[in-house]
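We show some of the complex, not the whole, and keep each chain where it was.
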Amino acid sequence: MTANILFNILAYARLNSVPVAPNFSPELLVVSSLLPAAALLAALQDAAPAAAAAPPPAIVPADTAWMLVSTALVLLMTPGVAFFYGGLVRAKNALNTMMMCMAAFGVCGIVWALIGYSLAFGTGGAFLGDLQFAFLNNVGVDAKGTIPHALFMAYQASFAVVTATLIAGAIVDRMRFGPYLAFIGLWTIFVYAPIAHWVWGGGWLSKLGVLDFAGGTVVHINAGVAAVIAAVVVGKRKDFGRTAMLPHNVPTAMLGAALLYFGWFGFNAGSALAANGSAAGAFATTMLAPMATLCVWMALDAIRTQRATAVGAATAIVVGLVVITPAAGFVSPKSAIIMGALGALPSYYAILWRSRTRLDDSLDVLAGHGVGGMTGALLTGIFAEAAWGGTNGLLYGNPKQLVLQATGVGATIVYSAVVSFVLLKAIALVGKLTADARDQGLGMDITQHGEEAYTHGEGAVLVLADAEAPAVARHAAVATAGGVA
Amino acid sequence: MKLIVAIVRPDKLNDVLESLYRAEVRGLTVSRVLGHGGETDAVETYRGTTVKLGLQEKVRLEIGVSEPFVDVTVKAILDAANTGEVGDGKIFVVPVEGVYRIRTREKDEAAVTPALV
């Protein structure tokens, strides 16, 4: 009997289980999967004692199941970026572009595990975490929220990796591979980790009450700004503005966009860190916003050139996803549609504007992620609803939130720009950042990786695996025509 | 001995092959090329960038024929490749001083007359 009554109360609480609600009811911490997004934990001061009062948080299988999937989905976004970018460059630079993304798995992933995670999610202070989790010490399968800590770490790692890859779009076709790797590695430590701490690690932005559900500021504005800096410091491509540089394989770019859309559900809905109403809401908004952006974008294209382009459509989907990211779990599906539609405009015109400037942000990372991210962050301050898990925004009588959002945006822009600039300059001291004109002409694939994306093998002569000078080569080939190659 | 080089529209290729076949012209080599002539250029847009494609897709045929076949061949192509619209292409007749059939090392006339296998 009492059980039933209790059940009803709990069930009722669960129904309103938007991330804010549950923390008011201690019991739920034990039994339910409703632990809110980490970002909100810090914002709700009264949650801490409640949690302290409750027995150790338990791992919830259902939440674990969803987060396992979410993490895998977000990890798929890195190849997604690789194909999206890879299809948009010229064939002679396709592999280099894809490698800039895939290699981030190695460099940023390891850097994150060794130190980044701890700097971002170690308790630490308002601006930076500490080293309690360095080298993944103290990261076990005990519960962090309602999922195993190791899983939480993996989920965050997937974000760190994909964020770094976004920057590549601004310096494709020309940045030397070594310096690039050095840059994204250091960037993950010195730029990404701190900002992640501010927003999700209990840092000052979260304390301030800035809303960023899945990383509009941490991921997109941050990457977008760093991208511009990189484009400027690395410099223009050899023929930029002189010859037309066309996407060599649009279907590949389309594949990238598709994988991004797919993976983004893990990115946004996964940020609820539980399989609950918040995740469901975030999922719906993440699905709807890009749909609206796509409609508006195709309309703008049609108006301007009488034709809706495929590259435009792929771009629109990404922009829509970027815009909804900070708001995903905080706004209603209806608002998501409006946000998606509005979000198309700034990015669309930013792209047109950029192509008239001397700024060689080759694949428009600024317009897509930077501008899109800012639009999203600000619109979040307007459309957020307590009823949907956020703090009320402008439309719901809380203009203050809009100011807070602007603060978050501003802080991110400044920090990211300054530190990214410093890092690039530092690396430039060690080695040249940009490939010389000849290498750019031959193509980055051959000069940076000694490969070509598409080969027919005509006139390719086999060389003994350890032959050194090309001169030797041909004779070696002749000599070994016997088959011992 | 002449080498007849013809540039035609891709979508006319099959008709040309057909018509050459009927004209008993068996051997030929084809390649995809890009051409520029009097055609108005297509304009494409990629994000902010608008480009004008000065070159149109065409197909290039290369046909080595013995004197008596020259006119037949040219006529066959002219008939099949013509649409009357700008962009139909050109035919060039180039002199040849020697032809070899690699398989048999036959030379000249013998080399281009259909192989009897």
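Note that the chains take the letters A and B in the order they are written out, and that residue 1 is the start of every chain.
Note that a contact is a pair of C-beta atoms (placed from the backbone, for glycine too) under 8 Å apart; a residue touches a chain by one contact, two chains touch by 3 or more.
No experiment lies behind these values; they were computed from the predicted model shown.
A single instance of every chain kind is placed in view; the whole complex contains them as A x3, B x3.
We take it that only the chains that are shown with their structure count from here on.
Taking each chain's centre as the mean of its C-alpha atoms, subunit A lies 52 Å from subunit B.
Within the complex, the subunit A residues that touch subunit B are 244-247, 305, 307, 309, 311-312, 315, 351-356, 364. Those residues of subunit B whose C-beta lies close enough to touch subunit A in the complex are 44-51.
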